[in-house]
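Notes follow once the structure below has been shown.
For this view, one protein chain was removed and the others were kept in their places.
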Amino acid sequence: MEMSFPVDMNLPINLFTILDMILLSMLVVVAIAIVRLTNLFSVVMLFGVYSLLAATWFVSLDAVDVAFTEAAVGAGISTVLMLGAMLLTSRTALPTTPLRHWTALLVVTATGVALFYATYDMPMFGDANSPANSYVGLEYMTRTITDISVPNVVTAVLASYRGFDTFGEVVVVLTAGFGVMLILGIDGAKSVSEDSELAGEKEKPTKKSSVVAEAIKSPSNHHVVLGVIAKMLIPLIVVYALYVHFHGDYGPGGGFQAGVIFASAVILYSLIFGMDETRRAVPPGLVRFCSILGVLIYGGLGLVTIIMGGKFLDYNMLDTHDTIHAQHVGILIIELGVLVTVAGVMLSIYYGFAGRYRDLKDQNW
Amino acid sequence: MIFFISLLITLSMALILARLLRGPQLYDRVLAVNSFGTKTVLFLCLFSFLINRPDGVDIAILYALMNFIGTIAILKFFRYRSLDIALSDMAPREYAAGEDK
Amino acid sequence: MIEWGVWLDLARHGLAGAMMLAGACFMLIGSIGVLRLPDFYARIHAAGITDTLATIFLLGGMVVESGLTQTSAKLALVGMLLFLTSPTATHAVANAAHKAGLKPRLGTIAPPHPRDREDG
Partner (left out) sequence: MRYLGVRYIIALIIVLVTLWLVLSGYFNKPLLLWLGSASVIFTIILTIRMRIIDNESVPYFNLFRMVPYLVWLVVEIWKSTIIISATILRPDMVLTPRLIRVKTLPSSGFGRALFANSITLTPGTVSIDLDDDEVIVHTLLKEMTNRGDFAEMARRCAIAAGEKEPAF
């Protein structure tokens, strides 16, 4: 992109520093507010804002991939999942009284001071001689073009040089998904009755509140606007997710982000058209199967490379004549595995939460 | 110039943040979050000019979508205490005659 | 010929800068309104300024600035998405508040200072 405004790099104080300062101070304000507020609704919203700010700041640090993840996960899906978690808990946090946690304060202060002290030893931002930029990092940066030939080094490191680490991450995601499923029940809606005493309710939780009952009775034309706009958006979001997925080599993005975005499209569908319809269109069994399938694809590729005579996840074995092509194919396949697992796990967790109701009166909010 | 404009946008973000923290109603907060999201999207577009990386626009697109989904989720949960029910029965209507039967 | 090109370029940048500046100013006005107006339903209108005219101006300015490139197309896409989502979200907020029984203040409001700041 041709840029014609002169970017003032020669001013005494770097202008980006000012923007960074503003963003960071807003981050601090939001963080303090999150700690101070007791209304969990507000806290969930503030978490969203926090993610927005953090991701903007990541962009300014030129960490576009991280910003992408933060935007997809923090601002989008974790809001929904935290709301789902709120179905199982109370509306406000217990207020903590100050002056009772002297030890905590002491620990926090000591840690803070130590961290501040440690910053003096940290390399300057963008320092070419810092450890992160010298040994392995530098080698990855220089070798990516000849080895793999993709413009985005992050993807090269993540998917090829460090493919094994990423495999571990995908397994962690799957394990976390299993954990949540075990707590919530495989299909969340069925296990509601066990949680009724947790929510402190007398009547059967499957009995829907008056508001909900009214809404089900007349799934009215009141929400025409939402319905129409969601219908227009959902195909666009899905294509966007796949774009993000397949352009991980060229720009920010990749399987993790794309999986989350894809899950968000399905979540938008379920928000507007209801869980019954969603379970029909995207069956929970399929979702669970997908979350495992992704890991199998990833690990399976590793086994294939071993069978073909290489090491685990050594993509060069896929096409010994044209290793760059082999690397591309390998990255494509394991990113597909990541996408499938992440989308599957996110949706499984969402399905676990979404079938629940809270019967609360309007004035309680 | 672009820097000055981004500064103005961050200023208005800060003002919205004040409304977000002050409330008083939860709806005010939702409105503020939504408005904050729009501002962030525009700020990111502008910022990608400033740092000369068009990738920022991709993130802005993502934000515009995620912000919407988050807001709708908050409102739906707020209204119905549930993420389960259908807000609109429009999906099946068009296809019911053609596909299932 | 070269002269012409230079002048045209300058005019383009000038136009882009002016549009972006106007957009940022409208955005600021909207934020001031969100802070200043006395009532939730009134604040929606102020937030609307940000969603509409500020967006048009800022994105329009950026499109003019970057010319006929892929970035402009993406910026136009951002604009389209914002135009789809932001009024819908606003409508949803207003609808939720209305359904939950939050009453708007009607009639004539001429406040020296908004006084509805009991809780924060």
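Note that the chains are named A, B and C in the order they appear, and that numbering of residues resets to 1 at the start of each chain.
Everything below uses one rule, namely that a residue touches a chain if its C-beta (ideal position, glycine included) is under 8 Å from a C-beta of that chain, and two chains touch if they have at least 3 such contacts.
Keep in mind that what you see is a predicted model, and the values were worked out from it rather than measured.
Student: On chain C, what residues meet the omitted chain?
Tutor: Spelled out for chain C, the touching residues are 26, 29-30, 32-33, 36-39, 41-42, 44-46, 48-49, 51-53, 56, 70, 73-74, 77, 83, 87-88, 90-91, 94-95, 98-99, 104-112.
Student: Could I get the residues of chain A that touch the absent chain, sorted low to high?
Tutor: Chain A touches the missing chain through residues 221-225, 227-229, 231-232, 234-236, 238-240, 242-243, 246-247, 250, 269, 273, 277, 281-282, 328.
Definition applied: only the chains that are shown with their structure count from here on.
Student: Starting from the mean Cα coordinates of chain A and chain C, work out the distance between those two points in Å.
Tutor: Centres of chain A and chain C (C-alpha means) sit 28 Å apart.
Student: Let me have the rounded angstrom distance from the C-alpha centre of chain B over to the C-alpha centre of chain C, please.
Tutor: 13
Student: I'd like to verify one number: the distance from the centre of chain A to the centre of chain B, where each centre is the average of its C-alpha atoms, in whole angstrom.
Tutor: Taking the average C-alpha coordinate of chain A and of chain B, the gap between them is 16 Å.
Student: Among the residues of chain C, which are close enough to touch at least two other chains?
Tutor: Each of 65-66, 71, 81, 85, 88, 92, 95, 100 in chain C touches at least two other chains.
Student: Provide the list of chain B residues touching at least two other chains, using ranges where the numbers run on.
Tutor: 1-2, 13, 21, 23, 30, 49, 54, 58, 61, 65, 67-68, 72, 78-79
Student: What does chain C use to touch chain B in their complex?
Tutor: The touching residues are 17, 20-21, 23-25, 27-28, 30-32, 34-35, 40, 43-44, 47, 50-51, 54-55, 58-59, 62, 65-66, 70-71, 74-75, 77-78, 81-82, 85-86, 88-90, 92-93, 95-97, 99-100, 102, 116-120.
Student: For chain C, which residues count as touching chain A in their complex?
Tutor: Touching chain A from chain C are residues 9, 13, 65-67, 69, 71, 81, 84-85, 88, 91-92, 95, 100-101.
Student: Where on chain B is chain A touching in the complex?
Tutor: Spelled out, the residues of chain B in touch with chain A are 1-3, 6-7, 10, 13-14, 17, 20-21, 23, 26, 29-30, 33, 36-37, 40, 43-44, 47-56, 58-59, 61-63, 65-70, 72-74, 76-92.
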